[in-house]
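Data first, discussion second: the structure below is written as structure tokens.
All protein chains of the complex are present and in place, except for one that has been dropped.
Chains here go by letter, A and B, matching the order in which they are written, and residues are numbered from 1 within each.
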Amino acid sequence: MPRTLTQSNIGGPPPTLPDFPPGGGGGDDSDRPERGGSRAASITGIIVLMCASTMTFAAFVSAMVVRRGLNNDWHTLGLPRILYWNTAILILSSIAIDTGRRLLRRGKRVAFNWFWTAGTVLGTGFLAGQVIAWKQLGERGFYMAGNPSSAFFYVLTWAHAAHVVGALGAVMYVEYRALRYQLGPGRRTMVDVSAIFWHFLDVLWLGIMGLFVFWA
Amino acid sequence: METPALKAKARGRLFSMCLSTDHRAVARLYFFLSLLSVVLGILLSLLMRFHLVYPQTQVGWFAKLWPVGAEGGMMTPELYLSILTLHGTIMVFFVLTLAPLNAFANLVLPEQLGAKTMAFPRLNLLSFWIAAASFALLLASFMATGGGPLSGWTAYPPLSVVGAIAGPGEGLGQTLWFFSIAVFSASSLLTAINIISTVIDLRGPGMTLMRMPLTCWNWFVTAILSLLAFPVLLAAGALILLDRLGGTSFFVPAGLLVGDETIRHSGGSPLLWQHLFWFFGHPEVYIAILPGMGIVSHLIANFSRKPVFGYQAMVWSSISIAFLGLLVWGHHMFISGLNPYSAIAFSLLTMTIGVPSALKTLNWIATAWNGSLRLTTAMLFALGFVSVFVTGGLSGLFLGQPQLDAYFHDTYFVVAHFHLVMGIAALFGVFAGTFYWFPLMFGRMLDERLGKLHFYLTFIGAYCTFLPMHFAGFAGNPRRYPDFTTFDFLARSMPLQRWITHSAFCLAVVQLIFLWNLFHSLRWGKVAPANPWEATSLEWSEADGPVVRGPYEYSPLDYTKSAAPRDFLMQNEESRGY
Partner (left out) sequence: MLLGPILLLLTAAACVLFALKPVWFPAAISAEALAYDRQFVWTLWIAGAIFIAAQILLAFAVVRGRKRTTAIAASGKHRIECTSGIATAALFITLSVLGSRGWAKIPARAPGEETIEVHAHQFAWNFRYPGPDGQFGRTGIQFISDAGGNPVGIDPNDPAGKDDIVTATLRVPAGRDVLLLLHTRDVIHDFFVRELRTKQDIVPGMEIPLEIHVDRPGTYEIACAELCGLGHSQMRSTMIAMPPEEYDRWKRQR
């Protein structure tokens, strides 16, 4: 008798709670080796996410270019000094994270832990520095409203900070797993993926700083 | 009697329906959200059509549903416009983006590729619930104090920014609407990431890119288009929300007096919103139609028992349509106040998109030509798609010329155009996919006789409703008018408008056949065999082997000559068996 579709699990009601499919990009798989497909998919996924983020920022920047050319009400923003420190902190955090990543590839878990922790702390420091920068701008009288240049500054930095919060969440999750020694050369996709995205945010930040230092 | 065990089982079922990361379960969730949306969208359109031709008729339950907007049982203009906004938003986002792409790709893409799952199943489920949240926000915007937004799905500023002073519904309702759209963009982005990663990395052994069924190609291209378009909508939404709530002026110029209130914004440009919105908006309509085109190619081959005519050309034409679709957004803005020279550039690019579209049409007809046709309901909808797509696409020839668009812009000619291509053709793609893949969703077949009755009545009804609508455009009948009683020239179009309304009501009633068929077959439909359509693609395969051939080996010459019992070879079928 030909097998009908109701005889497989796709038609009728499943009798038990669904199984998370193996290698589906997460879950507690510390005792299972990573599947090659899922590593490749995760890396593709993060690249695709970077494309989406790039498009968002491209839209903001193009709006900024148009808006600047419209009127004479553009006042160049004086950037608070702390932003330069923040930039340095972010670059340092990227270096720390990438060094850690390479160490893990070679199996040096303890060193990896030190560097990754440093990266996490520096990343958090960047975020704190951003908050201070916004406070300082506010004290100088540059708010979201009233001045298109500061409006765009806030839009771009808030959007960037939102991405940093998400990325930092991932970095901290990796930190949590690292401290329990659950990662290794054969189990490092999440490390690579968070590192790639972190560097992307680094480059994005340099772009934003460059935009405001040299052009806006 | 409800025992604890039964209760647990029911809870388990609800849990598995709502929280399963299995791609087919997520597909079913999307499918039902779209179904709910399309029913709501159609009901809204009927309310609009009724009001347009019977504006003075008092309908008791209007007043009950909308005590403020329809006092005395007659719709106010602001209620009409907010229904219009909701109709457009629901149909474009929750029907035409979710059904062709999210629902069907989740259902079928992994299997057709020989993958076992989508790349990120939990992200997939999250993406659905974010879309559901967006839907809830949209409904909330319509029910907010002050009413629903009345600026259309395009939400042009300053009308959509300056607040309630510009009109009822422009307060909280408009704000919630923008939040809904922003949240929807996030959901679409997550789905795009999933689809792209699945196609690039999770194809099964032997499944090269040029062996993928055209459905997969089109979902892949659509996902890339989504990826490039939705972030721009998200950015624009963020900026306009800041204009509304944050005191910025990205889109509103100085010196406005709305009603008797001087607006505090200054220095922005309404055209900037239009650029950003249409940079998203035009690819969005290709996102709505490309999956349907893939489904049509796939089905016509299946039901003609012939390979797709010009598979490679079909792949390249999908890619061209998507690529060109990113470059033509200005054709929505020909008379908006743009530099006239840019209109010429946008026009040339727009007409160029006609070339790959015409190529696809030719290839569909050529696939069916000399085929051994099996006119199942799914095939009828696929063929109907070709007919309606041609009709709807041809009005694009007029709209793509700025000189002609200067008359037709914002008239019923445009409404006829996009309803034929999006409302009918894209929806035919969804119907076709539903009839074809219903066995995969529920293990049963939809009733074919009811299906064919539904098809014929819908096909005729669609033409009866939307073909005459072009004439309202010829007469210069503007769109988004809550009533036609002010102008002399509109009075002359009233018989035509009445025809359209009556036809639309009939068309809507006919859809009840489909709903009946759907819900009846869910429980009592004929149990489906493993490969009911004798298809070659992997979603119907019970074997597990690697892919050894292309997706459309129907009637291969040696099979026909050998008088073998079957006229097709599945993609992963090892031996030729004869």
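In this section, a contact is a pair of C-beta atoms (placed from the backbone, for glycine too) under 8 Å apart; a residue touches a chain by one contact, two chains touch by 3 or more.
Computed from a predicted structure; not experimentally measured.
Novice: Considering all chains of the complex, which shown ones does the missing chain contact?
Specialist: The chain that is not shown touches these displayed chains: B.
Novice: Tell me which residue among B:59, B:285 or B:460 touches the hidden chain in the full complex.
Specialist: Among B:59, B:285 or B:460, only B:460 touches the chain that is not shown.
Novice: Touching the hidden chain in the complete assembly: which of B:39, B:256 or B:506 does that?
Specialist: Considering the complete complex, B:256 is the one touching the chain left out.
Novice: Going by the contact rule already stated, which one of B:20, B:45, B:106 or B:151 would touch the omitted chain in the full complex?
Specialist: Final answer for the missing-chain contact: B:151.
Novice: So one chain is hidden, and I want to know which residue out of B:348, B:512, B:527 or B:543 touches that hidden chain in the complete assembly.
Specialist: B:348
Novice: Even though one chain is hidden, which residues of subunit B still touch it in the full complex?
Specialist: Residues of subunit B in contact with the hidden chain: 76-78, 81, 150-152, 156, 158-159, 162, 166-168, 252-259, 262, 268-271, 304-307, 309-310, 313, 335-337, 340, 343-344, 347-348, 350-352, 354-355, 358-359, 361-363, 365-366, 368-373, 375, 380, 383-384, 386-387, 390-391, 394-395, 397-398, 400-404, 406-407, 409-411, 456, 459-460, 463, 467-468, 471-472, 474-476, 478, 480-484, 486-489, 492-493, 495-496, 554-555, 557, 560, 567.
The working rule: only the chains that are shown with their structure count from here on.
Novice: Within the complex, which stretch of subunit B touches subunit A?
Specialist: The contact residues of subunit B facing subunit A are 12-13, 15-16, 20-22, 24-25, 115-117, 119-123, 189, 192-194, 196-198, 200-202, 227-228, 230-232, 234-236, 238-239, 242, 246-250, 266-269, 272, 275-276, 279, 439-444, 527-530, 542.
Novice: Enumerate the contact residues on subunit A facing subunit B in the complex.
Specialist: On the subunit A side, the touching residues are 2-6, 10-14, 16-18, 20-21, 24-26, 37-38, 40-42, 44-45, 48-49, 51-53, 55-60, 62-63, 66-67, 70-71, 73, 143-146, 148, 151, 155, 159.
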